[in-house]
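Complex shown without one protein chain; remaining protein chains in place.
Going in written order, the chains are labelled A, B and C, and every chain counts its residues from 1.
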Amino acid sequence: MLSFVNDYSEGAHPAILEVLTRTNLQQEPGYGDDVFCASARDKIRTACADPEADVFFLAGGTQTNQVVIDSLLRSYEGVVACVTGHVAQHEAGAIEFTGHKVLTLPQHDGKIDAGELDAYVSGFYGDDNHDHMVFPGMVYVSHPTEYGTLYSLAELEALHEVCSRWHLPLYLDGARLGYGLVTPGTDVTLPDVARLTDAFYIGGTKVGALIGEAVVFPREGMPEHFLTMVKQHGALLAKGRVLGIQFDALFTDDLYTRIACNAIECAEVLRAALDERGYRYLVPNRTNQVLVVLEDERLAELKRSVAVSFWERVDETHTAVRFATSWATRMEDVEALIQLL
Amino acid sequence: MLSFVNDYSEGAHPAILEVLTRTNLQQEPGYGDDVFCASARDKIRTACADPEADVFFLAGGTQTNQVVIDSLLRSYEGVVACVTGHVAQHEAGAIEFTGHKVLTLPQHDGKIDAGELDAYVSGFYGDDNHDHMVFPGMVYVSHPTEYGTLYSLAELEALHEVCSRWHLPLYLDGARLGYGLVTPGTDVTLPDVARLTDAFYIGGTKVGALIGEAVVFPREGMPEHFLTMVKQHGALLAKGRVLGIQFDALFTDDLYTRIACNAIECAEVLRAALDERGYRYLVPNRTNQVLVVLEDERLAELKRSVAVSFWERVDETHTAVRFATSWATRMEDVEALIQLL
Amino acid sequence: MLSFVNDYSEGAHPAILEVLTRTNLQQEPGYGDDVFCASARDKIRTACADPEADVFFLAGGTQTNQVVIDSLLRSYEGVVACVTGHVAQHEAGAIEFTGHKVLTLPQHDGKIDAGELDAYVSGFYGDDNHDHMVFPGMVYVSHPTEYGTLYSLAELEALHEVCSRWHLPLYLDGARLGYGLVTPGTDVTLPDVARLTDAFYIGGTKVGALIGEAVVFPREGMPEHFLTMVKQHGALLAKGRVLGIQFDALFTDDLYTRIACNAIECAEVLRAALDERGYRYLVPNRTNQVLVVLEDERLAELKRSVAVSFWERVDETHTAVRFATSWATRMEDVEALIQLL
Partner (left out) sequence: MLSFVNDYSEGAHPAILEVLTRTNLQQEPGYGDDVFCASARDKIRTACADPEADVFFLAGGTQTNQVVIDSLLRSYEGVVACVTGHVAQHEAGAIEFTGHKVLTLPQHDGKIDAGELDAYVSGFYGDDNHDHMVFPGMVYVSHPTEYGTLYSLAELEALHEVCSRWHLPLYLDGARLGYGLVTPGTDVTLPDVARLTDAFYIGGTKVGALIGEAVVFPREGMPEHFLTMVKQHGALLAKGRVLGIQFDALFTDDLYTRIACNAIECAEVLRAALDERGYRYLVPNRTNQVLVVLEDERLAELKRSVAVSFWERVDETHTAVRFATSWATRMEDVEALIQLL
């Protein structure tokens, strides 16, 4: 049975396990005060070209979104997000759990539009009754988005400009950032992300780590007493080394982007085959999530040999599914999949 | 430099790393639906002598306390705990963050007393104004406690009896449960814990795992939609396998209790030496946390060669510190420490 | 200067002030245990034709929505509401403040559609990933709606049917319920509301009271320990008599519906004049909120003599405004307004 069901089906890149094993009995302080976290922070600062960046390691994506958003918002503010954003749809209300509303904007292939954001905020302050409404307090984007699409540099710069003008922190969910950074045609680099946002995270769980996300607050932007807020959210690991070791390995010799390339190469080969056979995409993209529209009969047949993710019903007889590749995908499995298509 | 600063200074028991490495590229479903979690659950049920127990894996102790307590309480209820309990003091308000008050009872060597619990609950319902107060909704104990002490079976049974009578779920924080189960003189077994409580967790982080705590709800007692609540708290790991693999290894061939014995043996040797030299304990116990009262001068000298944890000021010239042993403590380090005392 | 800006510009119906004054020094227990609350509860039960209904008095509308919704939902559930619903837009995030998401459905003249509700809930449970999403836990409607429209009996029955099938409590926000009950053409009575919902409130603040809303839980449906939850939300008044006296007066000799008729009569006269002059409505309705589309120039002129509420921008040159009538509106003011149109 082949599986393209998601990008977190395997463990970690072997280089990570090697370091975990090699350093296992080294005694280190807890809560992120260990040498591995320190080293990983330095390497991430370098990769971001921001020597002043604050870096904090957390365990998972929803947790990271919850903690970062709650720590950046005042109590009467909400987070502006795309209607299809992860925080709006697939986090079981983790944002609302902390008392904040997710204020939604329309999606354009999974992205929000800077002009629409500006119009929304402008309309908010133009409304006589806005004191009775949730204030927009920050902006959330994901890159790649839920549909595997990417912001262009111009789009990110436009969002940055609008956010700066309205004093709204811009936060970027990079659960799959590694894949986005090496996607053909993208003009957005990690230093761009650091320069144009106020907070973002570099996803580990889906890009080679066992668990872990590296939160970056560019320009010393970490909220005061962030560690205490992390603890209060139940998100502080005693053995911070587990996260530090992984990101230290991932940011040594460009491992993070190198392994991301495997996912993209596999996806490109798959897409070429799909294109050739005339398949249609739900939303075209060139990252590691291939969203294909299939006839239901065809899908039923395929599922006998391949595990995929249901994405959404398209019409009476068609369904969109996701083929996800990852750092761990074997090209031979892609070829086997292509045979089946 | 020797370190007895805590029981989470190293990584994981090597057997865990071996399984992590060996199964690394095996593709598995996310969110705890993998074969490792399934196997670990089965082994834990067997160890608990409760074939109906529900088992769920979480990442850390404060997180576990927060999620379990919030899921067991109604919105107008609080959790009753010892004034020195971890949830009352050292979780940065993680319980209050979810809207619940920690209702405190006096401590007796870190433990609560069943009679005092009964009197408190009885007094609550006897107060004409109790509708204006926080209802006691469950009881929290830790075993070992913050002071390293243990409940006797009779004490646990008395708490169980009071809780049952008042329909209060009894929850046991087992961050160091492994050490407690193999302490000389204890008459409490894992099946006893399962029989006498409504929820508890088997601590992994401090007893041989990289991260992870196994929450057990005996007798099919897991709250409905617990997974969704875990997600809502930001506590659901995509790669549940990371937790499953560890507990599967820990509950294979009694690894969990076997490695716990090392900590206790080391602590016993240390205690014998301390006794011989006439040292005084803050609270005597026989688990892996040795709480010793030292003259400040003596402590300053000792700290040049040994890392220990500050526990509390005792008087003008004395301080209590903790020497913690663990599954990873080397007897030669204990001996070196003894030389220094 | 005329004012049609809202329906809470005056104090209370004089009959209420008369009773407040007459009974002022009568000593009564606090927190709703007084004779006035008891009497008001009885009269409301009778008016609802539900002798088993539980009735609780609160101070304001947003407060009532917050307390009722939070008390009816489990922690992992959200409330389903119209995208234009008061809880979704104009309560400053009071629902999210209690940890719950507002799940929105499309609006049809301010109303939700039973078929769309059914499709939404069905789609939710049909989604493989629904355990990672907010569960629909109850349904919120307002009657009249934010656009002054009313559900027909058939529409309410259809919603009731869908809600019952999915075990979702149906909650009706009756901030202006009095006006809705006496609107020409409505076929929904107070007993219908009690029969078809699981909770609703009879608005006092906008229909003749100084402050106050009467929450009704038909068929003994009040959540256990509701008073404690009210206190926990900061919503319990020590002098419950203030609310009891008002509702007792409003439900004596049909005062509530009698005074509501004044608002409707005034609105009908205004509408007839508007129709005659060819004015266009944002959303046509026959309740006490007349939503008219005006050319911006015309509006600027009008505002020199009449206070109205901004509702929304319609296009580049037109604005929708609200003329609200109430129990206190004087027909002579309506006539003066008509002169100005």
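By definition in this document, contacts are C-beta pairs under 8 Å (C-beta built on N, C-alpha and C of every residue); 3 or more make two chains touch, one makes a residue touch a chain.
No experiment lies behind these values; they were computed from the predicted model shown.
Here one chain is not drawn; of C:57, C:76 or C:97, the residue touching it is C:97.
Summary of contacts with the chain left out: across A:153, A:227 or A:307, the touching residue is A:227. Considering the full assembly, C:10 is the residue among C:10, C:52, C:220 or C:276 that touches the omitted chain.
Touching the missing chain, out of C:39, C:63 or C:252, is residue C:63. Contacts to the hidden chain, counted on chain C, fall at residues 3, 5-6, 8-12, 14, 17, 20-21, 23-30, 59-67, 91-94, 97, 205-206, 210-211, 228-229, 231-239, 241-242, 328. Mapped onto chain A, the footprint of the missing chain covers residues 70-71, 74-76, 99, 131-133, 135, 225, 227-229, 231-232, 236.
The missing chain lies against chain B, touching residues 76, 78, 89-93, 96-102, 127-129, 131-134, 310.
One rule holds in what follows: only the chains that are shown with their structure count from here on.
For the touching copies chain A and chain C, the fraction of interface residue numbers used by both exceeds half; the interface is of the same-residue type.
With chains reduced to the mean position of their C-alpha atoms, the one farthest from chain C is B.
Rounded to whole angstrom, the centroid-to-centroid distance between chain A and chain B, based on C-alpha atoms, equals 33 Å. Averaged C-alpha coordinates put the centre of chain A at 42 Å from the centre of chain C.
Multi-chain contact residues, meaning those touching two or more other chains, occur in chain B at positions 228-229, 231-232, 236.
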